[in-house]
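A single protein chain has been removed from this complex, and every other one stays in its place.
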């Protein structure tokens, strides 16, 4: 849906794998060096399935340092209120679009109809429930109205010759930004553990739904690149390693 | 200045020292242990002025690990576009006000008249110049209008029973947040080095003015707690250690 | 016991608190800022016992970032094979005695009679059992003989004008070194969790006894400075936060 200045609304997150250097065999040679020294190099090109027992053992016992040699670089588009939560994870590398150096595009987040809108319970024990149609309309109207008016003001200030880094102060938290994120598998599993809400987690977490949408996409990619590690991550309670 | 819902506008940053464990003598015993072992403990309660030469030497040669034993905890209030820049510094500990768990207060940033508003030159070599009165009025009007309307929408959504974490998406980047930040002296000097614009710096930096306002207040506190280290930080080009 | 060159043998570890900036109230204001903003400052000087429920909640749920504002600086003397294990913990600051810049003292570790000397079971499931008197004598003889001969060679090379950094290559892993370590409470609890062997731990660990001796002394100091946090660290399975 497009409005003036080409304002666009999205209800999804972009997570693309730019590159990775990650496979189940990484944690095998990384773990084996402790008991085998140089002979661990044989595992570099070996089939990790033959050492599934070792992977299971490492995950069960939370021997997590061997998970640090596998790396992933993602390209992510997400609104600023999610970007702020992502960047609280410090064991990762970020390069993000700059509101100081770049004129921002009018792309804003609005939740889809499935997004639970109502919070019940008290701090520390929140639950989320479905919103009514009326509540959903209010949310959409507020977010769209806010975005359109804010972007009008942003463009107007730029036209008046005001610096981008000043003009962007009027923009709301649901504007999208883009970022490259490089993490190792240990840090990524920590992120997935804390940013997904799963009943089978030993330490359940209650992330905001929108960062969970990012985490779920990263989890899919992780599961594909390191299937055995992923299997035992789940089997042993999705504990951040 | 107050408007409806008690919306308030500020043009300053809050930086308060909550606690610190930092003195010039810290870097003396930390450095001396390499050559003196347990005898370095004598420096714990000694007058650091007697070892000024050692401090000068360490700063000149960028021997920076001894700077990590001094810690500072700040309470900071700053708008979100600044908070985002602060939290890109990963060697620090943060706990921030949450838009998920707390109804946010209607306090918003507007620049004062001295804030340079116009950016000239090209990416990588920007300069900032004074804005005209007209430009300043445009900025104030846009920021105030945006804030008031956004906060109206935020309150309206809350009244409709919408969750705080959803309603806050309408709020603009100039809303204030509050945070506790704990850093060691090495990381703090890195922050000050990168977030102040000084001609006497060996590697000059071009931070956004608003984060520089935070950095300047931290620099004052740092200078007071570790005067000798600060002296040679300046003497040797304010290089992030 | 002294031998030639004043060679000394010790069976203990030194852990002294040089300074700390740590109390149970730290985690209260650090946690409260999320829901109370500036009102959390009231907790800075308040009695933490009145907020014991919050501390219990944070520890149970593994909300660990509020633990990062409390810092401890220890002075530690420990043999090199332990120092190597300590320094694998990366979220900490170290300054250590240097074998390049300082002539090392002839102080060496020998285990006391209680130290279990025999390893049974296989990799990943080791148990330790008491050694016989004969085994203990062999250990003492080997360690003392090795230390005395190595230190003779070290002194001889120094007398011949060989650089300290070269001469020290002959020294064995049981020679003591000294170090300052600054850590925050979160990292310290991680260290204690991984470096003590306790049946009441949710994830039991099998550290080498000598690093456990260091961890136990740090644990005592931690328990004294942050008694409520420590209480719930134990209650909830000593999980590294």
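Note that the chains are named A, B and C in the order they appear, and that numbering of residues resets to 1 at the start of each chain.
Keep this in mind: a contact is a pair of C-beta atoms (placed from the backbone, for glycine too) under 8 Å apart; a residue touches a chain by one contact, two chains touch by 3 or more.
Being a predicted model, the structure only gives us computed values, none of them experimental.
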Which of A:5, A:50, A:88 or A:102 sits in contact with the chain that's absent? A:102
Residue among A:8, A:87, A:178 or A:234 that touches the chain left out of view: A:178
Per the whole complex, from A:36, A:112 or A:127 the residue touching the absent chain is A:36
Interface residues of chain B toward the undisplayed chain are 35, 57, 61-62, 123-124, 203
Hidden partner sits against chain A at residues 18-21, 29-31, 33-38, 40-41, 44, 65-66, 68-69, 71, 73, 75, 77, 93-98, 101-102, 105, 178-180, 182, 184
What does the interface between chain C and the hidden chain look like in terms of residue numbers? 79-81, 83-84, 87-88, 90-91, 94, 99-101, 109, 111, 115-119, 123, 128, 131, 134-135, 138-139, 142-143, 145-146, 149-150, 153, 156-157, 160-174, 208
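Throughout what follows, only the chains that are shown with their structure count from here on.
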Return the chains shared as contacts by chain A and chain B, ordered by label. C
Compared with chain A, which chain's mean CA position is the farthest off? C
From the C-alpha centre of chain A to that of chain B, how far is it in Å? 26
Inter-centroid spacing, chain C versus chain B (mean Cα positions, whole Å): 33
Rounded to the nearest Å, the gap between Cα centres of chain A and chain C is 35
Going by the contact rule already set, what residues in chain C reach two or more other chains? 35
